[in-house]
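Below is the structure I would like to discuss, written out as C-alpha cells.
Just one protein chain is left out here, and the rest sit where they should.
Per-chain residue numbering starts at 1, and chain names A and B are given in the order in which the chains are listed.
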Amino acid sequence: MSTAQFDPARYKAEQRQSWNAASQHERDRMPEIRLTVNGRQERLTVKNSTLLVNALRDQLGLTGAREACGVGICGACTVIVNRRTVSSCLSLAVLADGAEVLTVEGLSDGDRLHPLQQAFLEAGAFQCGYCTPGFLMSGVALLATAEDPSEEEVRHFLVGNLCRCTSYQEILSAVMKMKEQASPDWLQPRGGLSARPPA
Amino acid sequence: MAMEAGSSAKGSSIGRSIPRRDGAGKVSGSAIYAANIVRPRMLHAKVLRSPLPRARITAIDTSRAAKVPGVRAVVTARDLQARLGCEIIFGSVLIDQPMLAIDEVRHVGEPVAAVAAEEPEAAEEALGLIDVQYEELPPVLNARDALAPGAPLVHQAMNLSGQYKVFFAFNPVAGTNMCNHHVITVGDLQAGFAASDLIVEGVYTSPSTQHCCMEPHATVAEYAGGRLTVWTSSQAPYAVQTRLGPLFHLRPEQVRVVVHNVGGGFGGKSNLKLEPLASALAMLLGRPVKHVTTRREEFYITSKHAVEYRVKTGVSKDGKLLARRCEVLYDTGAYAETGPIVSMKSGYTAAGPYAIPNVLIDIKCIYTNKVPAGSLRGLGVPQVAWGHESQMDEIATCLGIDPFDLRRRNVYPDGGLFVSGENLRHFHLDTLLDEVAAASGWKTRRRAAADGARLARGFGMACTMKNSASPTRSQARIWLSPEGVAEVRSATVEIGQGAGTVLVQLAAESLGMPVERVRLALLDTDVVPFDVGTISDRSTFHMGNAIVAAAADLRRQLLEHASRLLEVPKENLVLRGEAVCVLEAPERKVSFAEIVSAAAPEAGLLGEGEFATTSRLSSIAEQCGEWTTPFWDVAAAVAEVEVDRATGKIKVLRYVCAADAGRAINPALCRQQLAGEILMGIGMTFHEEMRYENGQLINPSFVDYKMPSLRDTPLSVEIVLAESGHPDGPFGAKGIGEVAVPQVSPAISNAVFDAVGIRLTELPLTPERVLRALRAGAKG
Partner (left out) sequence: MRDFELLYPATIAEACQALRRHGEGARLLAGGTSLVQFLKEGMYVPEVLVALQRIPALDAVVAADGGLRIGAMARLTDLERHAALRQAAPLLRAALHLVGNVRVRNVATLGGNLCHADPHADPPTALVALRAEVVLGDGAQSRQLPVAEFLLDYYETALRPGELLQGIIVPRQERGQVSVYRRFTAVSEEDWPCVTLAAVGSVRGRAPNLACAALRLVVGALEPRPRLIAGIDELLPLEAGDAARRETLAETVMAQLAPVDDLLGSAWYKRQIAGVLAREALADLFQQGAAP
C-alpha cells in the first residue's frame, strides 16, 4: 500500500520540473493562490483553468472530493468554501484565492471522527463509499446552518448528492439523527487527518 | 457443511449486523480508489473516440498532436502492432473488441487513438489535433434491422474464446449479426397451444441503460522488471490477469493486479476495460500510465442490453399455463462483451419461474452499431421479467383470476424440473410469494379512488428467478500470525456490497475468533489466490465456502500442532475461544498465538481452501450447455402505486419485497443491498434510458440521463428477508446482490394497470407514455 500513497514531496518536485519546463508566458499565467484548507494555510501554484477538485486532490492529496459526473449534479466533488457547499469540479481554483475551504478530511480530528461521520458509520450510510464524502460535506453544511429542518427540507438540500449503491435511507436517517447535535461550529475544521505529513 | 466446535450462539459472528470494516476509510475520505494511485514518472492517457456509429478509417494523422508540449506518445492500433507487437483484440466470450479501432469503427465513442502525456490537459489538447478521416458506412441501429437479410455485418468473423468453447455451447451464427443463438425446447409447443383455452401475445421492450457506478473506470498500468502491474477499478482481478497477459505475450504470473476500493461495479467492471490500452502505453513508453474516464466516456464503455421480448402464452381457463413461446432479442451493441452469457442465462429463465409443460425459447444475441452491452445487475433477467411478469397480469385479467393465484398456481415448486433439465434445488419462490402477499396485505388490498378521480391507486405483483453463475472456482487463504491475528486473503472485491465484512465474519466464525481479530488483506494477485470474479452475487456463497474450507485447513493444522504441544491425541482436543483445549480438562489449553509461535514462529500458519462447482446435469434440449446452478436467486415483490391521471406521473407509495438470503450472515448488509437493488430497479422503471438518434447518444451526461435522487425514492420500502438455509452455502447463506432488481418494473407496471387500466409495454414508464396511454384509452 505504501508505494501507491500520495507523496507531497514528490509531487512538489514534479511540479517544480513542470514549472521549469513551462515557458515564461505560461509561467506568468500560473498564479499562486493562498487559501486556508482544513485550517492550514496553503500556497498553491495553479493554472487559471485548474479546477478546485484537481488542486485539492493533486496538490494537497485530499482525495475525498472526486469528480464523478463533471457537471455538478452528483455532488461527489462537494467541498465547503467560505461556509457554503460548492461543486469543486465546476470551481476554478484561482477563485478560491483567499478562501476558507473545508473538505471531508477536515471533519475528523486525528483519529476522532466528526459526529456526522460517526453517525454515517453507525447507520451504515454508505456502500462503495465514493459519494460519501460529498454527502458528509452537504450534511455538515445543512445541519450547521438550518434550524431544525424537516425531512422534506433535508431531501431538498441533499437532492444534489447522488448515490447508486444505497437507497438513501441510511444517509437520510444519519443526517436527521444529528439535527440536534449540529451547531454552526461544524463549519470549522477540526485537526484534520493525523497522517498528513507537514508541508 | 458441518461446523465443529468453535462457534457458539453466544459470540457467534453469523447473523450479526456488525458495522462494516471499511467504514473508517470511506467516511474519512482516505479510502483508496484506483484514481488515487500515483506512480513515479506517471503519464496520463486520454482517448480519441469515434464520432460515427460505423465507418472505415481511411487515414489518421497524429503528427500535430505529437508536437503538443508534454505529449510522449500518440498511438493508433497500427502503431501498437508495429511498435509493441501486442494483440489488439480482446474479449470475454468472443475475442472481438480492439483496444483501439483497427481500420473500422463500430460504434460512437469507440476508441480510435490514444495519447499519453505528462499532464491530462496536454493529452486533452493533443486529442483535438489528431486528424481522422472516416468513410461513413450505413450502420445497423437496432436488433431487428440487424437481423434482416442483407443487413450489414458488424463483424465479418466471430471468434469464440478458448475457455468458452469448453464450458458453454455458445453458438455464433456465421454470416449474420447473431453472436449467440439458442433455442430451448421442452415438450410440444403446438400441442400445448392447441390444448389452451386462451392465447395471449405481447411484445415488451427495455432500452439500454447505464450502470452509473459513481466511480468511473480507472486504471494505472506499469511495466517494470518483466512484470506488468495494474492498479484498477475492477470486479474481477483474475479475469484481468488471465486475459491481459496474453495480449502482451506475458504469462499470468507476469501480471499483477491490485484492487483497492471499487466505487460500484454492478457488472460494468467485470471484464477488461481500460487495462489493455493503459498497459500497452505503459509498455511502449516504459513509464507508468494512468487512464481515468470522464462520466461522458462512461456512457460509451458499457451498458445494459436493450431487449425486445416477444411472448405467446397458452393457458387453460382455470389458469394453468400450458404453453409459452418466447423470442428474445438482446442488442449487445458493437462488441459482444458478456452478451452471449447474459442472453443465455436470462434466456433460460425467459419463460418465467413457472412450470410450463411446453416451452420454446428462442434467444438471439445481436450485434448492432451501438455502445457495447454487458453484464448489469440482474444479467438480462430484468428485461425478460419485464415481459413475463407483465403478461402474467394480462392473463390474470383476461381469465378473471387474481394475479397472485395465477402465479401461485404455476410457480415452480422446490425440486421442480427446469427447462435446462435440472431440478430446482432449494427453490422457495412459492414461499416468497406467500410471504410477500402476507406482508403487503395483498388479499385485502383496496384501491382507494373511484374512477374519474385525478389520483388512482393500484397494486401489482411480480416474481422472478435467476441462476447464479457456474461453473466457477474460488480459492482463499487464511494466514494466522504469531500474535494469533487472522488475515483473510481473497480476491473478492469490495465493490460496496460489504464483502469485506461478510467474509471476515465467515472467517471469524469458522475459526471461533472475534471479528476484531480478523482482517482482510489488500487484494493483490501476488498475495491472494484465484477467484473467478465478484459477479453474479456469488461471493458470499462461493468465496464464503472457500473461506470456510481454508479455515478448516487451518483448524486441522492447529489441532496437529496442539496435539504435539499438549501431547494429547487430536480426538481429545477441541477448538474454543482462540485456543485448543483438552476436552475433558479444558483448563489445559494452548492459545492460537502460542501454537503459531511454537510451530511457525515467524512464518505464521497458512490455511488454504477452495470451492469449485463442477457437477453437471445433461440438459434435455440439444443446444443447451452443460451446466448446473449452485443456487437460485428468487424474490417476489408487490408495489402499490398512485397514478396522477392529469400528468401521468406515478408515485410508488409502498414497495414490499420478499427475498431469500439462505442465511443472512449480516442482516443489515443484506437489507441494504436489497434496498439499493430496488432503487436501481426504480431507476430502470422511470428514469433511465440511453437515448440514441441515428446511432448518436444524445444524453451522455447526468444532466440528461437521470438516476434516482433522494427525492425519487418510494414512500415506503419493506423487505422481508427469508432465510431458508441453503445446504451448500456457508452457514446456509447464498447471494442476494441482484435478486431484487427484476421485479421492480413489472410490479409497478402491473400496479399501474390495476389503478388505471393501461398496459404499458415499453420502459421507461415516463409520465408522457402514461398520459398518452390514458388518453388513448389503451387496455391490456
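Definition applied: a residue touches a chain if its C-beta (ideal position, glycine included) is under 8 Å from a C-beta of that chain, and two chains touch if they have at least 3 such contacts.
Computed from a prediction, not measured in an experiment: that's the story for all the values here.
Considering the whole complex, the hidden chain is in touch with A, B.
Although one chain is not drawn, the whole complex shows that of A:Gln117, A:Ser138 or A:Gln169 it is A:Ser138 that touches it. Of the candidate positions A:Ser91, A:Thr132 or A:Thr166, contact with the unshown chain belongs to A:Ser91. Shown as candidates are B:Ala546, B:Ala661 or B:Leu771; the residue that touches the absent chain is B:Leu771.
Residue positions on chain B in contact with the hidden chain: 121, 124-125, 128, 646-649, 686-687, 691, 698-699, 703-704, 706-709, 711-712, 766-768, 771-772, in rising order.
Contact residues of chain A toward the unshown chain are 26, 29, 31, 47-49, 51, 70-73, 75, 78, 84-87, 90-92, 94-95, 138, 141, 157, 159-160, 162.
FYI, only the chains that are shown with their structure count from here on.
Computed centre separation for the pair chain A/chain B is 31 angstrom, with centres defined by C-alpha atoms. For chain B in complex with chain A, the residues that touch the partner chain are 17, 19-20, 22-33, 35-40, 69-70, 118-119, 121, 211-216, 231, 258, 260-264, 266, 294-296, 494-498, 522, 668-669, 672, 675-676, 678-680, 701-703, 707, 709-711, 713, 717.
The touching residues of chain A, when paired with chain B in their complex, are 1, 3-7, 10-11, 18, 21, 47, 49, 62-71, 73-74, 76, 103-105, 107-108, 113, 117, 120-122, 124, 126-133, 136, 155-156, 158-172, 193, 195.
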